[in-house]
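Here is the structure we will look at, set down as structure tokens.
Every protein chain but one is kept in place in this view of the complex.
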Amino acid sequence: MVLSLSIREQKKSKNRKIITIMTHNYPLGEIASQVRRDIVRMVNLAASGHPGGSLSSTEIMTALFFSEMNHNPANWRRDGKGKDMFFLSAGHLSPVFYSILARSGYFPVSELASFRKLGSRLQGHPSVERGLPGVHMASGSLGQGLSVACGAALTKRIEGENNFIYVLMGDGESQEGQVWEAAMFAAHHKLSNIIAFTDWNGQQIDGPNEKVMSLGDLEAKWRAFGWDVVVADGHDIEAIKAVIRGAKEASADGKPKMLLMKTEMGKEVDFMQGTHHWHGKAPNAEQTEKALSQLKETIGDF
Amino acid sequence: MVLSLSIREQKKSKNRKIITIMTHNYPLGEIASQVRRDIVRMVNLAASGHPGGSLSSTEIMTALFFSEMNHNPANWRRDGKGKDMFFLSAGHLSPVFYSILARSGYFPVSELASFRKLGSRLQGHPSVERGLPGVHMASGSLGQGLSVACGAALTKRIEGENNFIYVLMGDGESQEGQVWEAAMFAAHHKLSNIIAFTDWNGQQIDGPNEKVMSLGDLEAKWRAFGWDVVVADGHDIEAIKAVIRGAKEASADGKPKMLLMKTEMGKEVDFMQGTHHWHGKAPNAEQTEKALSQLKETIGDF
Amino acid sequence: MREIFENSGNKDTRSGFGAGLHELGKTNKDIVALCADLTGSLKMDAFAAEFPERFIQCGIAEANMIGTAAGLAVSGKIPFAGSFAEFVTGRVYDQVRQSVAYSETNVKICASHAGITLGEDGATHQTMEDIGLMRMLPNLTVINPCDYNQTKAATIAIADHHGPVYLRFGRPSVPNFTPANQKFEIGKALLMVEGADVSIFATGHLVWEAIQAANILKGEGISAEVVNIHTIKPLDKKAVIESAAKTGAVVTAEEHLIAGGLGELIAGLLTREKPTPQEFVAVDDLFGQSGEPADLMREYKLNAESIVSAAKRAIARK
Partner (left out) sequence: MREIFENSGNKDTRSGFGAGLHELGKTNKDIVALCADLTGSLKMDAFAAEFPERFIQCGIAEANMIGTAAGLAVSGKIPFAGSFAEFVTGRVYDQVRQSVAYSETNVKICASHAGITLGEDGATHQTMEDIGLMRMLPNLTVINPCDYNQTKAATIAIADHHGPVYLRFGRPSVPNFTPANQKFEIGKALLMVEGADVSIFATGHLVWEAIQAANILKGEGISAEVVNIHTIKPLDKKAVIESAAKTGAVVTAEEHLIAGGLGELIAGLLTREKPTPQEFVAVDDLFGQSGEPADLMREYKLNAESIVSAAKRAIARK
């Protein structure tokens, strides 16, 4: 009864390839700006969704998908064979994920308008039920993505592939115990092909991490769990590229990699920036206007 | 239908007081020896149960209940009002727990013979259903006890009581993510009235921790989670007493306390000692004989 | 009685919970509240603001929240621990099982955003299994009130009931139609509309829909009885058996999967007592999806129209 509503159109891979190549001609900073516009517009259109963390992780996702990751939107396979794989553990960051996927050529950018609508492939949190290309796994219930990444990393090792498994987590998300189970597991099994990002924006729903549930010395925690840890500016695209490359190069040391990316929630939209209030709130028409006036349209709105 | 089978006899508190006082006249080492005999005999009689970790945590439990803990077996309340409270997180260590409780005077030592039998108050893992004095909470599913301790510690603080909350965990148990959730919570809420023990015997069911799922630098982990950590010899009763006292004295520093007790699984029974094979296996008659020959009967068998 | 229930204005049931909790905070100093980074969504903010020393923020760590609540309860407090329904049931089933139900601790598990009406967040957040999960646990009382007033009354009532409770409520604004001063009696089903031809046993958001359905049916000359099963466990067996015996046809209506839900509970009871034709208004073996609450209710056929046709099917099978 419900599946029949799915938007099942599969755009030709040829078309997708063209989109990708075109997008790749833009400087990464311009792509990030367009992605931010997409995020704000999607959440406004849906009248629900999570702009805060999407805006804080925009550069991380841009640098990863448009520069560092070995992927092929034109010929995507759910099993990720022969390619790097990306898992969005913090599923509420679906706006940035969907925009990045569409802008990479996984599906038509026009489909971004269906975000959170009945029958859409762009569910509130990523889902595989309707076959959206680019999404390997459902997420939304926090704390599960790093475990999934561990499994995929094991497959890569068993198959002798030297591709990487990327995963994006929220900082608040690391309060979930399952994250530390996965941390211990990855270190024990020496899954150095895992490169994880924490979007360290210092905020979660009820307020700053520090007030809600302090992460304490987060760097020390990951190190104590046997990981290589790097702290970097999560809005500096060149810095992000550098730490990802560094992580890839260090993969022989047998340790999984945690890239703690210092960011600001709501980045680049003045009234959203640095506060938890826009974690999961949609801007109204006026607010959207105000936000968009601060974000350059580069590639073109959907 | 089932509860009717319960052994509901409640021995008079007067009797219990006499038992306690008598037991307290023995040196702690002699109590520990008797407790070890109880463990071996209970598990043999039940033809099931967990001798390995019970034998490794015997001195910890002896020092705690017969020296450091503020408790009153004669007048025990489930809500622990005005007293210290103890939670056994690693519920499979029920043999040592039950022996310590009986030897402290919580219930008749003769009841130890009912361990794991149909209708017994001495369930395979501690349970409150049948009202066994000394047991505040059910356990058995690993990883939950530290969270419970956090709750009790909060009550003590709200009520302005300066009693302590003790909790005993297994080392393998700290692979459960919930333990790290509780660790983060206790540090965030500055629950310095929690004194936790890890029975660091280096073994779990499938083998040494190191092989099954390495705990890595366990001390660094707890420190990184914001706890005061002490490592001590978990078979040296004086050392145990000293670290408990130290933990109590340091309670003003606002940090919860983790006492990592270095122990050996199956301690004092040569064929059980230092191996995981007796984690959850009952000795047969002959093996029991052999084990008991190595353990001095001091207070008298049940 | 055929009382006329009128909507006194739409309100969300979670706000009924928030109001009840706030009131409890004022009258009972043993009440403490715990939340896992969803204080605003659970409408716990009034309590948190007025009683900060009794509000315990747990962060995104639901398992630990349940254990902490159990520890508070065993030492004498009355903890209300809240999150989205999926995260205080499926996420923590084993913790609820051991540290709350089996340990018989006086914990009140407060579950917001239950069912498909959670809306746009979609399937990972929309539990339609929580009634099934929680009613399996011995010692646990399971309550699913129908509107703002009843949720507020239930919140207050469970504080006086010594023992573990699961309290389920929802996100969207829906009609508020029960009397504001009605006392909440745990385990006592409420006859909302008396009727003779078919018994509609409804719970939660579906009670209002059932009353609407009864009105529609009345217009067609069918006399439907509507019973509000606000307490799923312990089920008011007598009320169910008597009504079903009287009408000889049953409809169950709930914002839940068929599997594990109120419908199967009642089917199990009636096959043991007096087998009766029964139709289910519930979701059959599907995950939810994103959408607006009202649209989803229509899409998943959880509304008055579905109850009307189910009632006719049940009657036809007498």
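Order of writing sets the chain letters: A, B and C. Residues in each chain are counted from 1.
Going forward, a contact is a pair of C-beta atoms (placed from the backbone, for glycine too) under 8 Å apart; a residue touches a chain by one contact, two chains touch by 3 or more.
Since the structure is predicted, the reported quantities are computational estimates derived from the model, not experimental observations.
Q: Tell me the shown chains the invisible chain touches, ordered by label.
A: Checking the complete complex, the chain left out touches A, B, C.
Q: Per the definition of touch given earlier, which of A:A153, A:V212 or A:L260 contacts the omitted chain?
A: Among A:A153, A:V212 or A:L260, only A:A153 touches the chain that is not shown.
Q: Determine which one of B:P27, B:G82, B:G119 or B:G254 touches the chain that has been left out.
A: B:G119
Q: Which listed residue (C:T13, C:S199 or C:T276) would be found touching the missing chain in the intact complex?
A: Residue touching the absent chain, from the options given: C:T276.
Q: Identify the residues of subunit B touching the omitted chain, counting contacts across the whole complex.
A: Against the missing chain, subunit B presents residues 1-2, 46, 48-49, 91, 116-120, 123-125, 127, 129, 138-143, 172-173, 175-177, 204-206, 211-213.
Q: Take the complete complex as the reference. Which residues in subunit C touch the chain that isn't displayed?
A: 86-87, 89-94, 97-98, 101-102, 123-124, 129, 132-133, 135-138, 250, 257-260, 263-265, 267-268, 270-272, 275-280, 285-287
Q: Write the list of subunit A residues that the hidden chain touches.
A: Subunit A touches the missing chain through residues 78-81, 85, 87, 127-129, 136-141, 143-156, 158-159, 177-178, 181-182, 184-185, 188-189.
One rule holds in what follows: only the chains that are shown with their structure count from here on.
Q: At what distance in angstrom does the C-alpha mean of subunit B lie from that of subunit A?
A: 44
Q: Need the CA-centroid distance for the pair subunit B / subunit C, whole Å please.
A: Chain centres of subunit B and subunit C, defined by C-alpha means, are spaced 40 Å apart.
Q: Please set out, as single numbers or ranges, the residues of subunit B touching at least two other chains.
A: 177-178, 181, 184-185, 188
Q: Hey, what residues on subunit C touch two or more of the other chains?
A: 58-59, 61, 63-64 - these are the residues of subunit C that touch more than one other chain.
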